[in-house]
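In this view, the complex is presented without one of its protein chains, the others remaining in place.
Our next item is subunit A:
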Amino acid sequence: MVQLVGSLRKELADSLSTCKVLVVGAGGIGCELLKNLVLTGFKNIEVIDLDTIDVSNLNRQFLFQKKHVGKSKAQVAKESALQFCPTANITAYHDSIMNPDYNVEFFRKFVLVMNALDNRAARNHVNRMCLAADIPLIESGTAGYLGQVTVIKKGMTECYECQPKPTQKTFPGCTIRNTPSEPIHCIVWAKYLFNQLFGEEDADQEVSPDTADPEAAWKPEETAARATASEKDGDIKRVSTKDWARSTGYDPVKLFNKLFKDDIMYLLTMDKLWKKRKAPTPLDWHQLENSACPQEDSPVSGLKDQQVLGVWGHCQLFQQSVETLSSQLQEKGEGAELVWDKDDPPAMDFVTAASNLRMHIFSMNMKSRFDVKSMAGNIIPAIATTNAVIAGLIVLEGLKILSGELESCRTIFLNKCPNLRKKLLVPCILDPPSANCYVCTSKPEVTVKLNVHKTMVLSLQDRILKERFGMVAPDVQIEDGKGTILISSEEGETEANNSKFLSDFGIRNGSRLQVDDFLQDYTLLVNVLHTEELERDVEFEVVGEAPDKAPPPQTNQEEVNSITNGNKDSAQPSTSSKGQLQFLNKGKFVSHHSSSSSDLKQQLEHGIN
(Lines give C-alpha, C1' and ligand atoms only; values in the text may rest on other atoms or scores of the structure.)
Protein backbone atom coordinates (compact mmCIF):
# COMPACT_ATOMS: atom_id res chain seq x y z
CA MET A 1 0.00 0.00 0.00
CA VAL A 2 1.42 3.34 -1.03
CA GLN A 3 2.01 5.58 1.92
CA LEU A 4 2.55 9.25 1.39
CA VAL A 5 4.23 11.82 3.52
CA GLY A 6 3.08 14.98 1.81
CA SER A 7 3.74 14.42 -1.87
CA LEU A 8 6.36 11.78 -1.40
CA ARG A 9 6.35 8.03 -0.89
CA LYS A 10 7.20 7.22 2.71
CA GLU A 11 10.49 5.48 1.89
CA LEU A 12 11.70 8.53 0.02
CA ALA A 13 10.54 10.93 2.72
CA ASP A 14 12.35 8.85 5.33
CA SER A 15 15.63 8.82 3.41
CA LEU A 16 15.43 12.59 3.02
CA SER A 17 15.36 13.06 6.74
CA THR A 18 18.49 11.00 7.32
CA CYS A 19 20.74 11.69 4.35
CA LYS A 20 23.35 14.43 4.16
CA VAL A 21 23.64 16.80 1.22
CA LEU A 22 26.09 19.53 0.24
CA VAL A 23 25.18 22.83 -1.42
CA VAL A 24 28.13 24.63 -2.96
CA GLY A 25 27.26 28.31 -3.15
CA ALA A 26 24.73 30.43 -1.27
CA GLY A 27 23.92 33.07 -3.86
CA GLY A 28 21.14 33.30 -6.40
CA ILE A 29 20.61 29.61 -6.96
CA GLY A 30 21.86 28.69 -3.49
CA CYS A 31 19.24 30.65 -1.54
CA GLU A 32 16.38 29.23 -3.59
CA LEU A 33 17.88 25.77 -3.35
CA LEU A 34 18.30 25.88 0.40
CA LYS A 35 14.68 26.90 0.79
CA ASN A 36 13.44 24.11 -1.47
CA LEU A 37 15.56 21.48 0.27
CA VAL A 38 14.32 22.44 3.70
CA LEU A 39 10.68 22.61 2.64
CA THR A 40 10.92 19.28 0.82
CA GLY A 41 12.09 17.60 3.99
CA PHE A 42 15.87 17.39 3.74
CA LYS A 43 17.14 17.51 7.28
CA ASN A 44 20.95 17.52 7.04
CA ILE A 45 22.37 20.19 4.80
CA GLU A 46 25.83 21.70 4.57
CA VAL A 47 26.32 24.89 2.63
CA ILE A 48 29.55 26.62 1.65
CA ASP A 49 30.26 30.05 0.14
CA LEU A 50 33.31 32.29 0.33
CA ASP A 51 31.44 35.48 -0.47
CA THR A 52 29.77 38.21 1.56
CA ILE A 53 26.43 39.88 0.89
CA ASP A 54 26.22 42.90 -1.40
CA VAL A 55 23.23 45.21 -1.93
CA SER A 56 22.99 44.15 -5.58
CA ASN A 57 22.27 40.62 -4.39
CA LEU A 58 19.02 41.65 -2.71
CA ASN A 59 16.84 41.58 -5.81
CA ARG A 60 17.02 37.79 -5.80
CA GLN A 61 18.98 36.29 -2.92
CA PHE A 62 15.92 36.46 -0.75
CA LEU A 63 17.40 34.93 2.38
CA PHE A 64 19.35 38.17 2.77
CA GLN A 65 18.10 41.59 3.84
CA LYS A 66 19.67 45.01 3.74
CA LYS A 67 20.86 44.66 7.34
CA HIS A 68 22.95 41.63 6.30
CA VAL A 69 25.11 43.44 3.76
CA GLY A 70 28.76 42.62 4.41
CA LYS A 71 28.05 39.40 6.26
CA SER A 72 28.84 35.83 5.18
CA LYS A 73 26.35 34.47 2.66
CA ALA A 74 26.58 30.89 3.92
CA GLN A 75 26.07 31.95 7.51
CA VAL A 76 23.09 34.25 6.92
CA ALA A 77 21.49 31.78 4.51
CA LYS A 78 21.65 29.14 7.21
CA GLU A 79 20.09 31.45 9.81
CA SER A 80 17.27 32.51 7.51
CA ALA A 81 16.51 28.95 6.44
CA LEU A 82 16.35 27.85 10.07
CA GLN A 83 13.63 30.43 10.56
CA PHE A 84 11.18 28.42 8.54
CA CYS A 85 12.38 25.06 9.70
CA PRO A 86 14.05 25.22 13.10
CA THR A 87 14.49 21.46 13.23
CA ALA A 88 16.71 21.34 10.15
CA ASN A 89 20.38 20.60 10.74
CA ILE A 90 22.33 23.10 8.66
CA THR A 91 26.10 23.63 8.74
CA ALA A 92 27.50 26.76 7.09
CA TYR A 93 31.07 27.28 5.92
CA HIS A 94 32.35 30.75 5.03
CA ASP A 95 35.12 29.31 2.93
CA SER A 96 36.26 28.30 -0.53
CA ILE A 97 35.33 24.81 -1.66
CA MET A 98 38.82 24.62 -3.14
CA ASN A 99 40.37 24.71 0.31
CA PRO A 100 42.23 21.41 0.82
CA ASP A 101 40.29 20.85 4.04
CA TYR A 102 37.42 19.71 1.82
CA ASN A 103 39.08 16.56 0.64
CA VAL A 104 37.64 13.38 -0.81
CA GLU A 105 36.80 12.16 2.66
CA PHE A 106 34.77 15.30 3.27
CA PHE A 107 32.82 14.76 0.06
CA ARG A 108 32.14 11.13 0.90
CA LYS A 109 29.94 12.24 3.81
CA PHE A 110 27.27 13.25 1.35
CA VAL A 111 24.85 11.23 -0.77
CA LEU A 112 24.42 14.18 -3.08
CA VAL A 113 26.28 17.36 -4.00
CA MET A 114 24.55 20.31 -5.63
CA ASN A 115 26.46 23.14 -7.24
CA ALA A 116 25.12 26.68 -7.07
CA LEU A 117 28.28 28.30 -8.41
CA ASP A 118 29.13 31.15 -10.70
CA ASN A 119 32.59 30.25 -11.93
CA ARG A 120 34.27 27.52 -13.86
CA ALA A 121 37.30 26.90 -11.70
CA ALA A 122 35.17 25.86 -8.75
CA ARG A 123 32.89 23.79 -10.98
CA ASN A 124 35.87 21.92 -12.42
CA HIS A 125 37.18 21.30 -8.95
CA VAL A 126 33.89 20.03 -7.50
CA ASN A 127 33.46 17.88 -10.59
CA ARG A 128 36.75 16.15 -9.85
CA MET A 129 36.07 15.80 -6.15
CA CYS A 130 32.71 14.17 -6.85
CA LEU A 131 34.29 11.83 -9.39
CA ALA A 132 36.97 10.94 -6.85
CA ALA A 133 34.42 10.33 -4.12
CA ASP A 134 31.93 8.78 -6.57
CA ILE A 135 29.09 10.96 -5.39
CA PRO A 136 26.36 12.17 -7.75
CA LEU A 137 26.62 15.85 -8.59
CA ILE A 138 23.85 18.13 -9.78
CA GLU A 139 25.27 20.97 -11.84
CA SER A 140 23.35 24.12 -12.77
CA GLY A 141 23.63 27.67 -14.01
CA THR A 142 21.55 30.73 -14.87
CA ALA A 143 21.95 33.98 -16.74
CA GLY A 144 19.09 36.41 -17.23
CA TYR A 145 16.05 34.45 -18.35
CA LEU A 146 17.99 31.30 -19.20
CA GLY A 147 19.05 28.37 -17.10
CA GLN A 148 19.97 24.73 -17.08
CA VAL A 149 20.35 21.77 -14.76
CA THR A 150 22.18 18.50 -15.29
CA VAL A 151 23.25 15.40 -13.40
CA ILE A 152 26.79 14.05 -13.27
CA LYS A 153 27.41 10.49 -12.12
CA LYS A 154 30.78 8.81 -12.52
CA GLY A 155 30.82 6.11 -15.13
CA MET A 156 27.25 6.76 -16.14
CA THR A 157 27.13 10.30 -17.50
CA GLU A 158 29.42 12.89 -18.96
CA CYS A 159 31.40 14.66 -16.33
CA TYR A 160 31.50 18.45 -16.29
CA GLU A 161 34.72 18.48 -18.28
CA CYS A 162 33.87 15.86 -20.90
CA GLN A 163 32.89 18.48 -23.43
CA PRO A 164 35.63 21.01 -24.20
CA LYS A 165 34.31 24.41 -23.29
CA PRO A 166 35.44 27.42 -25.29
CA THR A 167 37.51 29.51 -22.94
CA GLN A 168 36.87 33.17 -22.54
CA LYS A 169 37.21 35.33 -25.59
CA THR A 170 40.48 37.23 -25.70
CA PHE A 171 41.47 39.90 -28.15
CA PRO A 172 44.79 40.10 -29.96
CA GLY A 173 47.19 42.64 -28.52
CA CYS A 174 47.26 44.70 -31.69
CA THR A 175 43.47 45.08 -31.68
CA ILE A 176 43.60 46.45 -28.16
CA ARG A 177 46.67 48.59 -28.72
CA ASN A 178 46.34 49.71 -32.36
CA THR A 179 43.09 48.99 -34.12
CA PRO A 180 40.09 48.76 -31.80
CA SER A 181 36.83 48.47 -33.70
CA GLU A 182 34.35 47.82 -30.89
CA PRO A 183 33.66 49.43 -27.53
CA ILE A 184 34.79 46.29 -25.70
CA HIS A 185 38.30 46.70 -27.15
CA CYS A 186 38.45 50.19 -25.69
CA ILE A 187 37.16 48.99 -22.34
CA VAL A 188 39.77 46.24 -22.15
CA TRP A 189 42.39 48.84 -23.05
CA ALA A 190 41.16 51.12 -20.28
CA LYS A 191 41.38 48.31 -17.71
CA TYR A 192 44.90 47.53 -18.86
CA LEU A 193 45.70 51.22 -18.53
CA PHE A 194 44.39 51.22 -14.97
CA ASN A 195 46.76 48.41 -14.08
CA GLN A 196 49.69 50.02 -15.86
CA LEU A 197 49.15 53.29 -14.01
CA PHE A 198 47.84 52.26 -10.62
CA GLY A 199 47.87 48.51 -10.29
CA GLU A 200 49.96 45.46 -10.95
CA GLU A 201 51.86 45.98 -14.19
CA ASP A 202 51.48 43.05 -16.52
CA ALA A 203 53.54 42.46 -19.67
CA ASP A 204 50.43 41.09 -21.36
CA GLN A 205 48.52 44.29 -20.69
CA GLU A 206 50.42 46.76 -22.82
CA VAL A 207 48.57 49.92 -23.80
CA SER A 208 51.06 51.76 -25.98
CA PRO A 209 51.00 51.45 -29.80
CA ASP A 210 52.31 48.11 -30.94
CA THR A 211 55.06 48.78 -33.46
CA ALA A 212 55.44 45.08 -34.23
CA ASP A 213 51.86 44.77 -35.47
CA PRO A 214 52.10 42.52 -38.53
CA GLU A 215 49.30 44.46 -40.19
CA ALA A 216 51.35 47.64 -40.06
CA ALA A 217 54.16 46.36 -42.25
CA TRP A 218 54.12 46.97 -45.99
CA LYS A 219 56.58 44.16 -46.47
CA PRO A 220 56.85 40.98 -44.38
CA GLU A 221 60.51 41.71 -43.57
CA GLU A 222 59.41 44.88 -41.89
CA THR A 223 57.49 43.06 -39.19
CA ALA A 224 60.54 41.15 -38.06
CA ALA A 225 62.61 44.31 -38.12
CA ARG A 226 60.05 46.23 -36.13
CA ALA A 227 59.73 43.39 -33.65
CA THR A 228 63.46 43.32 -33.02
CA ALA A 229 63.53 47.08 -32.80
CA SER A 230 60.69 47.17 -30.29
CA GLU A 231 62.20 44.45 -28.17
CA LYS A 232 65.28 46.58 -27.91
CA ASP A 233 63.42 49.79 -27.29
CA GLY A 234 60.79 48.30 -25.03
CA ASP A 235 57.87 49.24 -27.26
CA ILE A 236 58.61 52.94 -27.78
CA LYS A 237 58.66 53.60 -24.10
CA ARG A 238 61.88 53.13 -22.24
CA VAL A 239 60.45 53.33 -18.78
CA SER A 240 57.37 51.61 -17.39
CA THR A 241 54.10 53.45 -17.77
CA LYS A 242 53.81 53.75 -14.02
CA ASP A 243 57.26 55.26 -13.66
CA TRP A 244 56.62 57.71 -16.45
CA ALA A 245 53.30 58.72 -14.90
CA ARG A 246 54.97 59.13 -11.54
CA SER A 247 57.61 61.32 -13.09
CA THR A 248 54.89 63.68 -14.27
CA GLY A 249 53.24 63.59 -10.86
CA TYR A 250 50.27 61.80 -12.44
CA ASP A 251 49.39 65.05 -14.15
CA PRO A 252 46.05 64.31 -15.79
CA VAL A 253 46.56 66.69 -18.69
CA LYS A 254 50.01 65.31 -19.48
CA LEU A 255 48.63 61.77 -19.26
CA PHE A 256 45.72 62.75 -21.47
CA ASN A 257 47.94 64.26 -24.12
CA LYS A 258 50.24 61.27 -24.22
CA LEU A 259 47.49 58.65 -24.40
CA PHE A 260 44.90 60.44 -26.48
CA LYS A 261 47.04 62.69 -28.64
CA ASP A 262 50.70 61.67 -28.94
CA ASP A 263 50.13 57.92 -29.05
CA ILE A 264 47.28 58.35 -31.53
CA MET A 265 49.48 60.51 -33.73
CA TYR A 266 52.07 57.77 -33.63
CA LEU A 267 49.45 55.26 -34.73
CA LEU A 268 48.61 57.50 -37.65
CA THR A 269 52.19 57.17 -38.91
CA MET A 270 51.55 53.44 -39.29
CA ASP A 271 49.62 54.31 -42.40
CA LYS A 272 49.01 50.80 -43.70
CA LEU A 273 46.67 50.21 -40.78
CA TRP A 274 44.40 52.99 -41.99
CA LYS A 275 44.27 52.05 -45.64
CA LYS A 276 41.03 50.15 -45.15
CA ARG A 277 39.99 51.44 -41.77
CA LYS A 278 38.77 54.78 -40.57
CA ALA A 279 41.77 56.50 -39.04
CA PRO A 280 41.66 57.62 -35.40
CA THR A 281 41.48 61.32 -34.63
CA PRO A 282 43.76 62.59 -31.84
CA LEU A 283 42.30 64.78 -29.12
CA ASP A 284 43.74 67.98 -27.76
CA TRP A 285 42.93 68.90 -24.21
CA HIS A 286 43.02 72.62 -24.60
CA GLN A 287 41.03 72.60 -27.77
CA LEU A 288 38.33 70.57 -26.11
CA GLU A 289 38.39 72.79 -23.07
CA ASN A 290 37.86 75.89 -25.12
CA SER A 291 35.07 74.53 -27.25
CA ALA A 292 33.14 72.88 -24.44
CA CYS A 293 29.51 73.96 -24.21
CA PRO A 294 28.22 75.03 -20.82
CA GLN A 295 26.54 72.15 -19.01
CA GLU A 296 22.86 71.94 -19.82
CA ASP A 297 20.67 70.90 -17.00
CA SER A 298 18.53 68.34 -18.76
CA PRO A 299 15.91 66.65 -16.61
CA VAL A 300 17.25 63.31 -15.53
CA SER A 301 14.46 60.87 -16.29
CA GLY A 302 16.67 57.88 -16.18
CA LEU A 303 19.42 56.61 -13.99
CA LYS A 304 22.26 59.06 -13.66
CA ASP A 305 24.63 56.34 -14.74
CA GLN A 306 22.69 55.79 -17.93
CA GLN A 307 23.46 59.25 -19.27
CA VAL A 308 26.13 59.37 -21.95
CA LEU A 309 28.57 62.18 -21.31
CA GLY A 310 30.05 64.37 -23.97
CA VAL A 311 33.75 64.34 -24.85
CA TRP A 312 34.57 67.17 -22.49
CA GLY A 313 32.54 65.47 -19.78
CA HIS A 314 34.76 62.42 -20.15
CA CYS A 315 37.85 64.62 -20.09
CA GLN A 316 36.76 66.00 -16.78
CA LEU A 317 35.89 62.55 -15.47
CA PHE A 318 39.34 61.39 -16.55
CA GLN A 319 40.99 64.25 -14.73
CA GLN A 320 38.99 63.73 -11.53
CA SER A 321 39.51 59.99 -11.38
CA VAL A 322 43.25 60.24 -12.10
CA GLU A 323 43.60 62.74 -9.29
CA THR A 324 41.63 60.56 -6.87
CA LEU A 325 43.41 57.37 -7.79
CA SER A 326 46.87 58.85 -7.72
CA SER A 327 46.31 60.26 -4.27
CA GLN A 328 44.93 56.90 -3.13
CA LEU A 329 48.09 55.34 -4.45
CA GLN A 330 50.27 57.88 -2.73
CA GLU A 331 48.49 57.31 0.57
CA LYS A 332 49.23 53.62 0.41
CA GLY A 333 52.94 54.32 0.24
CA GLU A 334 55.94 52.88 -1.53
CA GLY A 335 55.38 50.00 -3.92
CA ALA A 336 51.64 50.17 -3.49
CA GLU A 337 49.21 48.88 -6.06
CA LEU A 338 45.50 49.37 -6.51
CA VAL A 339 43.20 46.57 -7.62
CA TRP A 340 40.49 47.43 -10.09
CA ASP A 341 36.97 46.91 -8.75
CA LYS A 342 33.78 47.75 -10.59
CA ASP A 343 32.18 48.83 -7.33
CA ASP A 344 34.96 51.26 -6.49
CA PRO A 345 33.68 54.59 -7.91
CA PRO A 346 36.95 56.26 -8.97
CA ALA A 347 38.19 53.02 -10.55
CA MET A 348 34.94 52.69 -12.46
CA ASP A 349 35.00 56.39 -13.37
CA PHE A 350 38.51 56.01 -14.74
CA VAL A 351 37.61 53.13 -17.01
CA THR A 352 34.43 54.89 -18.10
CA ALA A 353 36.35 58.01 -19.04
CA ALA A 354 39.39 56.39 -20.64
CA SER A 355 37.42 53.87 -22.66
CA ASN A 356 34.98 56.49 -23.91
CA LEU A 357 37.73 58.87 -24.95
CA ARG A 358 39.28 56.05 -26.91
CA MET A 359 35.91 55.11 -28.43
CA HIS A 360 35.49 58.69 -29.55
CA ILE A 361 38.95 58.76 -31.05
CA PHE A 362 38.15 55.64 -33.05
CA SER A 363 34.75 56.97 -34.22
CA MET A 364 32.59 54.77 -32.06
CA ASN A 365 29.47 55.97 -30.30
CA MET A 366 30.26 56.58 -26.66
CA LYS A 367 28.66 54.58 -23.88
CA SER A 368 27.09 55.34 -20.54
CA ARG A 369 28.83 54.43 -17.29
CA PHE A 370 26.03 51.90 -16.79
CA ASP A 371 26.90 50.08 -20.00
CA VAL A 372 30.65 50.34 -19.47
CA LYS A 373 30.19 48.85 -16.01
CA SER A 374 28.34 45.87 -17.49
CA MET A 375 31.15 45.14 -19.90
CA ALA A 376 34.10 46.02 -17.72
CA GLY A 377 32.68 44.26 -14.69
CA ASN A 378 31.39 41.19 -16.52
CA ILE A 379 27.97 41.73 -14.99
CA ILE A 380 25.48 39.05 -15.88
CA PRO A 381 21.93 40.31 -15.34
CA ALA A 382 20.03 38.17 -12.85
CA ILE A 383 16.50 37.82 -11.51
CA ALA A 384 14.79 35.81 -8.81
CA THR A 385 12.38 33.84 -10.99
CA THR A 386 14.98 32.12 -13.18
CA ASN A 387 16.89 31.00 -10.11
CA ALA A 388 13.66 29.83 -8.50
CA VAL A 389 12.82 27.60 -11.46
CA ILE A 390 16.31 26.13 -11.70
CA ALA A 391 16.51 25.46 -7.98
CA GLY A 392 13.17 23.67 -8.15
CA LEU A 393 14.46 21.49 -10.96
CA ILE A 394 17.61 20.70 -8.98
CA VAL A 395 15.60 19.29 -6.11
CA LEU A 396 13.42 17.25 -8.46
CA GLU A 397 16.53 15.69 -9.98
CA GLY A 398 17.84 15.10 -6.48
CA LEU A 399 14.70 13.20 -5.55
CA LYS A 400 15.13 10.94 -8.57
CA ILE A 401 18.69 10.21 -7.51
CA LEU A 402 17.68 9.41 -3.96
CA SER A 403 14.94 7.14 -5.20
CA GLY A 404 17.53 5.19 -7.15
CA GLU A 405 16.00 6.36 -10.43
CA LEU A 406 19.17 7.64 -12.11
CA GLU A 407 17.93 6.57 -15.55
CA SER A 408 15.14 9.08 -15.27
CA CYS A 409 17.53 11.97 -14.61
CA ARG A 410 17.80 14.56 -17.34
CA THR A 411 19.55 17.70 -18.44
CA ILE A 412 16.87 20.37 -18.45
CA PHE A 413 17.11 23.68 -20.25
CA LEU A 414 15.01 26.70 -19.37
CA ASN A 415 14.36 28.84 -22.43
CA LYS A 416 13.07 32.35 -22.65
CA CYS A 417 10.36 31.40 -25.12
CA PRO A 418 8.83 28.02 -25.96
CA ASN A 419 10.57 26.15 -28.78
CA LEU A 420 8.87 24.84 -31.89
CA ARG A 421 7.54 21.92 -29.86
CA LYS A 422 5.96 24.33 -27.39
CA LYS A 423 8.51 23.49 -24.70
CA LEU A 424 9.71 26.14 -22.28
CA LEU A 425 11.51 23.54 -20.20
CA VAL A 426 13.35 21.06 -22.34
CA PRO A 427 14.47 17.79 -20.75
CA CYS A 428 17.20 15.86 -22.57
CA ILE A 429 18.68 12.42 -22.03
CA LEU A 430 22.07 12.49 -20.32
CA ASP A 431 25.08 11.63 -22.43
CA PRO A 432 27.49 8.86 -21.45
CA PRO A 433 31.09 9.79 -20.52
CA SER A 434 33.26 10.96 -23.36
CA ALA A 435 36.00 8.51 -24.35
CA ASN A 436 38.45 11.38 -24.81
CA CYS A 437 37.77 13.17 -21.58
CA TYR A 438 40.96 14.31 -19.93
CA VAL A 439 39.34 14.12 -16.52
CA CYS A 440 37.05 11.15 -16.10
CA THR A 441 38.62 8.44 -18.23
CA SER A 442 40.75 5.87 -16.41
CA LYS A 443 44.09 7.18 -17.77
CA PRO A 444 43.57 10.79 -18.84
CA GLU A 445 46.04 12.16 -21.31
CA VAL A 446 46.50 15.38 -23.27
CA THR A 447 48.95 16.82 -25.76
CA VAL A 448 50.07 20.40 -25.35
CA LYS A 449 51.84 22.39 -28.04
CA LEU A 450 54.32 24.92 -26.71
CA ASN A 451 57.82 26.28 -27.10
CA VAL A 452 60.05 24.48 -24.57
CA HIS A 453 62.65 27.22 -24.81
CA LYS A 454 60.21 30.01 -24.03
CA THR A 455 57.80 28.43 -21.56
CA MET A 456 58.73 28.90 -17.92
CA VAL A 457 57.98 26.33 -15.25
CA LEU A 458 55.80 28.88 -13.47
CA SER A 459 53.75 29.38 -16.62
CA LEU A 460 53.29 25.66 -16.95
CA GLN A 461 52.00 25.55 -13.41
CA ASP A 462 49.78 28.62 -13.40
CA ARG A 463 48.58 29.07 -16.96
CA ILE A 464 48.47 25.52 -18.19
CA LEU A 465 47.93 23.20 -15.26
CA LYS A 466 45.90 25.44 -12.98
CA GLU A 467 44.05 27.79 -15.31
CA ARG A 468 43.61 25.57 -18.33
CA PHE A 469 43.45 22.13 -16.73
CA GLY A 470 41.73 23.17 -13.54
CA MET A 471 44.18 21.81 -11.02
CA VAL A 472 44.51 23.35 -7.64
CA ALA A 473 47.82 21.98 -6.36
CA PRO A 474 49.68 20.16 -9.11
CA ASP A 475 52.72 17.94 -8.64
CA VAL A 476 54.72 17.38 -11.82
CA GLN A 477 57.19 14.63 -12.54
CA ILE A 478 59.11 14.29 -15.78
CA GLU A 479 58.99 10.84 -17.30
CA ASP A 480 62.69 10.85 -18.03
CA GLY A 481 63.65 7.58 -16.39
CA LYS A 482 64.88 9.54 -13.36
CA GLY A 483 61.46 10.74 -12.16
CA THR A 484 62.74 14.32 -11.98
CA ILE A 485 60.40 16.48 -9.93
CA LEU A 486 59.61 19.63 -11.87
CA ILE A 487 56.90 21.10 -9.65
CA SER A 488 55.97 20.23 -6.10
CA SER A 489 52.69 21.32 -4.55
CA GLU A 490 54.51 21.76 -1.24
CA GLU A 491 55.22 25.45 -0.83
CA GLY A 492 58.78 26.51 -1.46
CA GLU A 493 60.10 23.10 -2.52
CA THR A 494 60.47 23.83 -6.22
CA GLU A 495 60.35 27.60 -6.17
CA ALA A 496 63.81 27.77 -7.65
CA ASN A 497 62.49 26.14 -10.81
CA ASN A 498 59.80 28.74 -11.45
CA SER A 499 61.68 31.10 -13.72
CA LYS A 500 63.61 28.40 -15.55
CA PHE A 501 62.50 27.20 -18.96
CA LEU A 502 61.19 23.71 -19.61
CA SER A 503 64.12 23.01 -21.94
CA ASP A 504 66.47 23.59 -19.00
CA PHE A 505 65.19 20.32 -17.59
CA GLY A 506 65.72 18.40 -20.79
CA ILE A 507 62.07 18.68 -21.78
CA ARG A 508 61.74 18.60 -25.54
CA ASN A 509 59.42 17.42 -28.30
CA GLY A 510 57.79 14.16 -27.23
CA SER A 511 58.55 14.52 -23.54
CA ARG A 512 55.89 13.29 -21.12
CA LEU A 513 54.96 14.83 -17.81
CA GLN A 514 53.03 13.06 -15.11
CA VAL A 515 50.86 15.59 -13.33
CA ASP A 516 49.06 14.76 -10.10
CA ASP A 517 46.64 16.73 -8.05
CA PHE A 518 46.33 14.70 -4.88
CA LEU A 519 43.45 16.74 -3.52
CA GLN A 520 41.40 16.01 -6.61
CA ASP A 521 42.73 12.47 -6.78
CA TYR A 522 43.55 13.24 -10.40
CA THR A 523 46.46 12.19 -12.59
CA LEU A 524 47.00 13.64 -16.02
CA LEU A 525 49.65 12.62 -18.49
CA VAL A 526 50.82 15.59 -20.52
CA ASN A 527 52.55 14.97 -23.83
CA VAL A 528 54.73 17.87 -24.90
CA LEU A 529 54.75 18.89 -28.54
CA HIS A 530 57.46 21.44 -29.15
CA THR A 531 56.80 24.16 -31.69
CA GLU A 532 58.38 27.49 -32.63
CA GLU A 533 55.27 28.57 -34.49
CA LEU A 534 52.51 29.66 -32.27
CA GLU A 535 50.10 32.48 -33.06
CA ARG A 536 50.96 35.85 -31.69
CA ASP A 537 49.88 36.26 -28.05
CA VAL A 538 49.31 32.52 -27.74
CA GLU A 539 51.49 30.73 -25.23
CA PHE A 540 50.25 27.18 -25.72
CA GLU A 541 47.65 25.14 -27.53
CA VAL A 542 45.89 21.99 -26.44
CA VAL A 543 45.98 19.61 -29.38
CA GLY A 544 42.65 18.35 -30.61
CA GLU A 545 40.58 21.38 -29.70
CA ALA A 546 39.27 24.46 -31.47
CA PRO A 547 41.41 27.55 -30.98
CA ASP A 548 40.48 29.79 -28.09
CA LYS A 549 39.69 32.91 -29.99
CA ALA A 550 36.78 32.03 -32.19
CA PRO A 551 34.15 29.77 -30.65
CA PRO A 552 32.69 27.72 -33.51
CA PRO A 553 29.24 28.81 -34.68
CA GLN A 554 26.60 27.46 -32.36
CA THR A 555 22.97 26.52 -32.69
CA ASN A 556 20.43 28.35 -30.60
CA GLN A 557 20.28 25.72 -27.86
CA GLU A 558 24.05 25.73 -27.56
CA GLU A 559 23.93 29.48 -27.24
CA VAL A 560 21.60 28.93 -24.32
CA ASN A 561 24.16 26.70 -22.66
CA SER A 562 26.92 29.10 -23.43
CA ILE A 563 26.09 31.81 -21.00
CA THR A 564 24.29 30.05 -18.23
CA ASN A 565 27.24 28.73 -16.36
CA GLY A 566 28.53 31.77 -14.69
CA ASN A 567 30.66 34.55 -15.89
CA LYS A 568 33.90 33.85 -14.15
CA ASP A 569 36.75 31.46 -14.76
CA SER A 570 38.31 32.06 -11.39
CA ALA A 571 36.90 31.31 -8.01
CA GLN A 572 37.32 34.78 -6.56
CA PRO A 573 34.37 36.09 -4.60
CA SER A 574 32.08 38.52 -6.40
CA THR A 575 33.24 41.16 -4.04
CA SER A 576 36.65 41.09 -5.65
CA SER A 577 37.13 41.47 -9.34
CA LYS A 578 40.41 39.68 -9.96
CA GLY A 579 40.42 37.40 -12.93
CA GLN A 580 36.87 37.96 -14.08
CA LEU A 581 36.49 35.98 -17.24
CA GLN A 582 33.59 34.85 -19.29
CA PHE A 583 32.72 31.20 -18.97
CA LEU A 584 31.16 29.46 -21.88
CA ASN A 585 29.84 25.96 -22.05
CA LYS A 586 29.18 24.33 -25.36
CA GLY A 587 26.40 21.87 -24.87
CA LYS A 588 25.60 19.06 -27.22
CA PHE A 589 21.86 19.04 -27.35
CA VAL A 590 20.46 20.67 -30.41
CA SER A 591 16.98 22.03 -30.53
CA HIS A 592 15.33 25.04 -32.04
CA HIS A 593 13.88 27.85 -30.14
CA SER A 594 12.56 31.12 -31.24
CA SER A 595 13.75 33.51 -28.62
CA SER A 596 15.08 36.88 -29.60
CA SER A 597 18.78 36.58 -30.01
CA SER A 598 19.59 40.10 -29.01
CA ASP A 599 19.44 39.38 -25.29
CA LEU A 600 21.55 36.29 -25.74
CA LYS A 601 24.01 38.14 -27.90
CA GLN A 602 24.31 40.86 -25.32
CA GLN A 603 24.85 38.33 -22.59
CA LEU A 604 27.34 36.39 -24.64
CA GLU A 605 29.39 39.39 -25.43
CA HIS A 606 29.40 40.79 -21.97
CA GLY A 607 31.86 39.59 -19.47
CA ILE A 608 34.93 39.74 -21.62
CA ASN A 609 38.07 40.73 -19.87
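In this section, a contact is a pair of C-beta atoms (placed from the backbone, for glycine too) under 8 Å apart; a residue touches a chain by one contact, two chains touch by 3 or more; residues count from 1.
Here is the rule we use: contacts and distances are computed from a predicted model.
Undergrad: Looking only at the UniProt record of the hidden chain, which name from "BRCA1-associated ATM activator 1 isoform X3", "Guanine nucleotide-binding protein subunit gamma", "Septin" or "SUMO-activating enzyme subunit 1" is the right one?
TA: Record says "SUMO-activating enzyme subunit 1".
Undergrad: Tell me which of A:239, A:265, A:336 or A:383 is the one touching the absent chain.
TA: The single option touching the absent chain is A:383.
Undergrad: For the full complex, which residue in A:219, A:275, A:443 or A:482 touches the chain that was left out?
TA: Reading the full complex, the residue touching the unseen chain is A:275.
Undergrad: Where the complex has a chain not shown, which of A:70, A:100, A:302 or A:404 is the residue touching it?
TA: A:302
Undergrad: Among the options A:96, A:157 or A:374, which residue touches the chain absent from this view?
TA: Of all options in A:96, A:157 or A:374, contact with the hidden chain holds for A:374.
Undergrad: Where does subunit A touch the missing chain, residue by residue?
TA: Its contact residues with the unshown chain are 1-8, 32, 35-36, 38-41, 55-56, 58-60, 62, 65-66, 83-86, 144-145, 181-183, 275-278, 300-303, 305-306, 363-365, 370, 374, 379, 381-389, 391-397, 399, 408, 410, 412, 414, 416-418, 422-425, 427, 596-599, 601-602, 605.
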